[in-house]
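To start, the structure under review is shown below, and the notes come after it.
In this view, the complex is presented without one of its protein chains, the others remaining in place.
Each chain carries a letter (A, B and C) given by its place in the written order, and its residues are counted from 1.
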Amino acid sequence: MTGEEQVYRTSLGVSTAETISLMGQDLAADFIGEVGFGELSYRLITLRTPTPSQARLFDAVLVALADHGFTPTAIAARLTYLSAPESLQGALASGLLGGGSRFLGVSEDTGRFIAEALSERDQPTTPEGWDELANAAISRRRATGQLVPGLGHHLHKSGDPRVPRLIALAREERVYGPHLAFFEAMGRVAPEVAGRRLPLNGAGCCGAVLLDIGIPQALLRGTVLLARAAGLLGHIAEEIRFPVAGQVFAHVEGNALYIDPAAE
Amino acid sequence: MTGEEQVYRTSLGVSTAETISLMGQDLAADFIGEVGFGELSYRLITLRTPTPSQARLFDAVLVALADHGFTPTAIAARLTYLSAPESLQGALASGLLGGGSRFLGVSEDTGRFIAEALSERDQPTTPEGWDELANAAISRRRATGQLVPGLGHHLHKSGDPRVPRLIALAREERVYGPHLAFFEAMGRVAPEVAGRRLPLNGAGCCGAVLLDIGIPQALLRGTVLLARAAGLLGHIAEEIRFPVAGQVFAHVEGNALYIDPAAE
Amino acid sequence: MTGEEQVYRTSLGVSTAETISLMGQDLAADFIGEVGFGELSYRLITLRTPTPSQARLFDAVLVALADHGFTPTAIAARLTYLSAPESLQGALASGLLGGGSRFLGVSEDTGRFIAEALSERDQPTTPEGWDELANAAISRRRATGQLVPGLGHHLHKSGDPRVPRLIALAREERVYGPHLAFFEAMGRVAPEVAGRRLPLNGAGCCGAVLLDIGIPQALLRGTVLLARAAGLLGHIAEEIRFPVAGQVFAHVEGNALYIDPAAE
Partner (left out) sequence: MTGEEQVYRTSLGVSTAETISLMGQDLAADFIGEVGFGELSYRLITLRTPTPSQARLFDAVLVALADHGFTPTAIAARLTYLSAPESLQGALASGLLGGGSRFLGVSEDTGRFIAEALSERDQPTTPEGWDELANAAISRRRATGQLVPGLGHHLHKSGDPRVPRLIALAREERVYGPHLAFFEAMGRVAPEVAGRRLPLNGAGCCGAVLLDIGIPQALLRGTVLLARAAGLLGHIAEEIRFPVAGQVFAHVEGNALYIDPAAE
């Protein structure tokens, strides 16, 4: 490849001996002490400056998703910390690796579901129009035998407390947009189309909010992972203060039961 | 282990059917929309509410450390995204796994170096006292043949622009404490004790700031990783917009040179 | 959950103070020195003892997939080692995380494609029957606009040298089964159905072989990852002997070109 000139394009960080710039601005003068971490994250993801309202909702979503107690990912991070306490990065990575389809993927799945439904038609102008649109999308989805993302929660069966708070905040800040409108319609039509009460869940609501404030669909999961990174650090900090991972390990090892594979 | 009652203690998230609480407060009412993501992260790590000044400095450190362009970790994350774009969590984890001794560990190493030096003596009350303390610690460290963390930068040889900004901010917010005082003294005595100009680096300064605002030493690296998670998301978002990882791969593969091991 | 008795079922390792058993046999007496690592891996994955022929083909596949030089995953592992040399596990994990859809997933994708095609009809009894079956499956796949896994290679355009070797070995050991028969038929009909010569690739062939020797479809990717773990260790060992990751980093960082996002 002699003679070929390579360049690697980036709009993020570039340094010289005297300066560090980030997205074309001066890191020290324009960012440090001037913007919050949530806002910086929004800008790194989108290369756009959020309005104060968008920034507030972005922070609200990150806060809503940061921790949910002893999730499988939090337990995995703690077990990894137990085994390799000298590599905190390994414990954090181990926890983030559970950020896939079953738990942390709900925001992304809901966002994609809504975005696809909205891409097919002009936006409704009446609540009835939104209901009809949601009803059609949910019905099509259910016809394929798949779950409808954003509906249902294993614990908060009569309603996830994050949902009304996020929606009120979005209205208050005037960033309530078509994705939340569709999401609310999903909640209204769910009992009819699903034959039972299915509450809107917080993770799905976060997906709708993120789309309404301009986060690209491909980065919804990434945003959830950033939020969860803070929660996992909380679990690792707690594991340092009063460990429980050894107790989990002893419990599982102590209750192992050998099963002869031939007898299965 | 029959009959034994297990409990797993936590001060983080706990949910019931109706409520989600976090650190003993109501997630929806007390956190969402009320605290920024940086502040929430501080609280998850420390279980304490930061003062507004501490919160501002914590955000400032996260912002200062979020991205440095094409670092080895950013390139690794992009290559992993190239190979497995369906698992964004894997790309993020892959980047974070480089958060070890050589690059992202500087904040932690500097923090530990300062904390150990401070633990040995009463705090000085004069600049000369700080200089003497820093001089002694650096000399001892250099006598063991080890690098002194916090001093020197491969690029910013005449000064890292983040350092004066962070120190000014700490003074402005009145959170300038003994760790920064020691760190500044390191900068003053370095030319004498090292025989050449060695600028204070930004990563080391962040370690000193974090200790002065109450982040435990064991979580310094974790804080750096949280900051870097945002930067890595920025790189992944950029890789989605205009990819360069394939170009890196083609460059390395295309310039591979087979070396006969017997001839080494 | 008081009073509930938990047991965790396993057919793998169980220890007492005096013994270590694995899959119901004595680790020290029955496994150590008695079975090779490839065979043990086969047994851990399937809980069945392979025939000597199956074991030989399993080893052959692991050997065929272990290394391909400077792949994106190998480069990522080396960059992570550069950043955190004290955590070799992080470098290995970083490399394995690229084991997704684009590169290492080909064996799994091909295996699934073949298994689905075979599940729809009785197995053919003549070469023409196999060709017809392969033709139909490929045509259906292409009609959806998706790539046909197992066909094509960015480098080995006139044939991947691993394919004839693996097929000959499977015939020699009499483990050549329906998945390889289908795979060979794919190669025969590809020019006609695709309108151009598309060689069978080695990764796809490995997927067919693994199914023919009894590896469950859900573990095809896992088998590839095991193979690649050995190759990645080879890269890390080489990085220790003569490092190149710093050179990759310097090349990319040194050729970064800032792009104003507004100008994109």
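In this text, contacts are C-beta pairs under 8 Å (C-beta built on N, C-alpha and C of every residue); 3 or more make two chains touch, one makes a residue touch a chain.
As the structure is a computational prediction, the values presented were derived from the model and not from experiment.
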Given C:136, C:194 or C:229, the one touching the chain that is not displayed: C:229
Options A:23, A:76 or A:189, residue touching the unrepresented chain: A:76
Residue touching the undisplayed chain, where the options are A:45, A:97 or A:229: A:97
Chain not shown, touching residues in chain A: 1-2, 5, 69-73, 75-76, 79-80, 82-87, 90-91, 93-94, 97-105, 241-242, 244-245, 248-249, 251-253, 256, 259, 264
Residue numbers in chain C that touch the chain omitted from display: 1, 6, 8-20, 22, 26-29, 31-33, 35-38, 40-41, 44-46, 56, 58-60, 62-64, 66-70, 87-90, 92-94, 96-100, 104, 155-162, 164-166, 169, 202, 216, 218-219, 221-223, 225-227, 229-231, 233-238, 240, 242, 244, 247-248, 250-251, 254-255
Hidden partner chain, residues of chain B it touches: 6-11, 14, 21, 23-24, 47, 84, 86-87, 89-90, 93, 97, 251-252, 255-261, 264
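The definition used in the following text is that only the chains that are shown with their structure count from here on.
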Same-residue or different-residue interface between chain A and chain C, half as cut-off: same
Separation of chain B from chain C, taking each centre as the mean of its C-alpha atoms, in whole Å: 37
Of all residues in chain A, the ones touching two or more other chains: 6, 8-11, 14, 87, 89-90, 93, 97, 251, 255
